[in-house]
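A short write-up of the structure that comes next.
The complex is shown incomplete by one protein chain, all other protein chains being positioned as in the whole.
Up next, chain A:
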Amino acid sequence: MAMTIRVFLILLLFLSSTHLSYSLYEDQVGLMDWHQQYIGKVKHALFHTQKSGRKRVLVSTEENVVASLDLRRGEIFWRHVLGTNDVVDGLDIALGKYVITLSSDGSILRAWNLPDGQMVWESFLQGSVASKSILYIPKNLKADKDDLILVFGKGCLHAVSSIDGEVLWKKDFVGESIEVNHIIQSTDEIYVAGFVGSSKFYVYGLNAKNGELLKNDHKALPCDTFGELLSVSGDKFVVLDKTRSKILTINIKNGEISYKQKPISDLIEDSSGQAVLLPSRLPELFALRINSHVLLIKVTNEGELVLVDQINNAAAVSDALSIPEGQHAFAFVQHEDSKIHLFVKDVNDWNGDLLKERVVIDHQRGNVDKIFINNYVRTDRSYGFRALMVMEDHSLLLVQQGEIVWSREDGLASVVDVTASELPVEKEGVSVAKVEQNLFEWLKGHVLKLKGTLMIASAEDVVAIQALRLRSSEKSKMTRDHNGFRKLLIVLTRAGKVFALHTGDGRVVWSILLHTLRKTEVCEHPIGLNIYQWQVPHHHALDENPSILVVGRCGPSLAAPSVLSFIDAYTGKELNSLSLAHTVAQVIPLPYTDSTEQRLHLIIDINRYAYLYPRTSEAIGILQREFSNVYWYSVDADNGVIRGHALKSNCIHKVVDEYCFDFRNLWSIVFPSESEKIIATVTRKSNEVVHTQAKVMTDHDVMYKYVSKNVLFVANAAPKASGEIGTATPEEASLVIYIIDTVTGRILHRMTHHGCQGPVHAVFSENWVVYHYFNLRAHRYEMSVVEVYDQSRADNKDVWKFVLGKHNLTSPISAYYRAEVVTKSQSYFFTHSVKAIEVTSTAKGITSKQLLIGTIGDQVLALDKRFLDPRRTLNPSQAEKEEGIIPLTDSLPIISQSYITHSLKVEGLRGIVTVPAKLESTSLVFAYGVDLFFTQIAPSRTYDSLTEDFSYALLLLTIVALVAAIFVTWVLSQRKDLQEKWR
């Protein structure tokens, strides 16, 4: 009996879920969605250009991607995105067929098959201490017929077989507390060089066959050193001293150390700036950057330093490339306005250039950051060179014969923040000519579609129809559309570049490298923090372009100076930029706009002063009007305190600043530090639209939602259980969640999940919050929903009050009225671990909601909110079933058709953004990580429009046929009537 019930329930669930999954047909892929694959900023690059076979370049990037790119077009042959903690430290080719990567601080060594990227073997290298990791593949070094790979990581030197990844021998350097910097090979001996402290230089000689220690030597250098040790040739090193004014040359001939030192001022007259050794590996040569010059200094056999050349405005210097006939070529670039000069020189023959080219590069790409060169044989048997350049905006260019062969916008792999902007309104008189021009095309298209509908299309026609659907010019127009599907996604990347992507096809409409976020001497590590909508003109200010605000800061420290940039969203021009006198800890967009629709923003600095932007008297006036209603809360996760503040007065500084305001403390919530630690906070999106405050229950009863924008969801974990899953026992772990009113500091709801721990991912929308965490007792992930209702409004039940409009439910309310809050909650198991959770947002908030869950498999799953409804019961009544309440199950179903990313993966998924379209049923979804993915979803289907594949031609044809039929029958009936009358 129970079995039948279960089967019935499963069947019921299946049936009820069949109409919930809004899957695509195969031919609908790519109609409304696009997917772009990126790799990120290239760290290492290796060319693999054999005479036969496909030419490729192997790269590893800062997004932990290992990829093989087509050298002709820049496309990805294969790509592997390693985890966020699996940083790639080394990349090399072994045996001519394996790509070897060393990652995770030198503890994971992997070999990938070069042509197809399949993993051949993987070795976990054990070690105990964190250290520099070095991958070194010696040439012709064999131990028992195995080609060796030498890896230094975690304080140990490992010799690994390149055939199967087996560790042949291992030498531990932990006891010596030496920081190994270099591995050098000389025939059958391996030398390991490094420092103890910063002035004692050690060299160990090892037997390559078995790792036996042959000799060691050490010498105390006369002074402390600065920065990296640079290997110049087999046995010579250079390093800077601590004051960065002297160069030390170290020679380790046969394991014996000798050194020389030379002040930089001997080489160059003006040596006032800070000298830096460039990490380019050049034989017998090294590059030193001082001020804006690069000095190329030769190290003679005797260890003497000779200045070879001085390059001004040099941007990047490549490693040396050995070309036949014993030559060593290397490249460097010089900047000149919008052009760059690329030089390839022979290391030994300084006077001539092997190559000198001038390349025009878009100045929005910034300076050249890194350069890698490769040679090829021209038809006249001379050598040509191609250069792979990594630009300041993280894009990748291949330059050959003075031309950019291909470029990749790999800055888009590191999106920091996203906002959406409308497109310009369509001007009249533009589109007509275009339509006329394409009238024939249009007709042809519709004839094809008609054929498709009537199922008389041939195979070629089907292909043509599909192509027509995919490259519909309608979706990539540069104007606003009626349904609001076409928008600009404005994206800030880690490189400080802002891109505008068209939602129709994902192309870059404009891009700007913000000069405020470029590396300068003043600002060494600029970072873009956030992007805000500064001005969204509608109604009376339609003739103005919308603009966005980019907030950046010099370095990760909160105390670093900050910059603001204002960008025109249509053209991508920087309207204005400000270097702020104060720091930026928080940016609060206020819900008020001035007469030009500029949004008021409060910027809070680390001293808890608020600064108002825009700095106009009008803005001051607006803020003064709402002065007593503006509050601010701060979450101090380190100390476990949440504080509430209200505006008090103008700042009391020495300099009078009427745009600066002081706060007074209102309330504070101090969590017990021994049992709770803040791990996640979530608020509602400020632009979310809620359609109604009432929720109708099955029995015509009404519950009033507690809809407030000033609520904060806080998840606290026990400090012992705030680490990785598995480090704490269920008894130690507990998860406490709070829902807090941020105006009054009132705790609306508090709940403890015993035996549960983070990571917590949560989303807050309308009156509910959904969060995801790990249940240690059940060994499963769980998702919970909490819905908050306002019971103090529940006595508004008199129908006549509503008929006559005599209720006060829509009059403005204050947070101080102390609503009587009730909550309903329920928990479910969920199979996946989650990277991000979002909820769909629509223009009016009428359409039912779906949760968008970024899964560990880098896909986005759309889960109906109906599955997370606290009113679900095991046996819903008939009325509840009619209302759409799903019978309660212990886990949430994952229906494979409801993956909105269908067969694609958004590698390295980090965030999901939803933007409402103008059409109520539709929500635009943008998921970003290393890849970008965009699609439109309709959580309740497109109930307010015809589907894309609706055949207008067929409708037209039907109407014409009907009209014709009416005419024919009318004429016939007339004739018959006449005959009748004559009878």
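Going forward, contacts are C-beta pairs under 8 Å (C-beta built on N, C-alpha and C of every residue); 3 or more make two chains touch, one makes a residue touch a chain; residues count from 1.
The definition used in the following text is that contacts and distances are computed from a predicted model.
Asker: Identify the UniProt protein name of the omitted chain, choosing among "ER membrane protein complex subunit 4", "Ribosomal protein S5 domain 2-type protein", "Translation initiation factor eIF-2B subunit epsilon" or "Exoribonuclease phosphorolytic domain-containing protein".
Answerer: The record for the missing subunit names the protein "ER membrane protein complex subunit 4".
Asker: Of the residues A:68, A:493, A:565 or A:708, I need the one that contacts the missing chain.
Answerer: Answer from the full complex: A:708 touches the omitted chain.
Asker: From the list A:274, A:692, A:831 or A:873, which touches the chain that is not on show?
Answerer: Here the residue in touch with the unshown chain is A:692.
Asker: Considering the whole complex, which of A:654, A:700 or A:983 touches the chain not shown?
Answerer: In the full complex, the listed residue that touches the missing chain is A:700.
Asker: Have a look at A:798, A:820 or A:977 and name the one touching the chain we're not showing.
Answerer: With A:798, A:820 or A:977 as choices, the missing chain is touched by A:798.
Asker: Write the list of chain A residues that the hidden chain touches.
Answerer: For chain A, the residues touching the absent chain are 529-530, 551, 553, 556, 558, 584-591, 602, 604, 606, 626, 629-635, 637, 644, 681, 683, 686, 690-694, 696-697, 700-702, 705, 707-710, 712, 742-743, 796-799, 802-803, 809-815.
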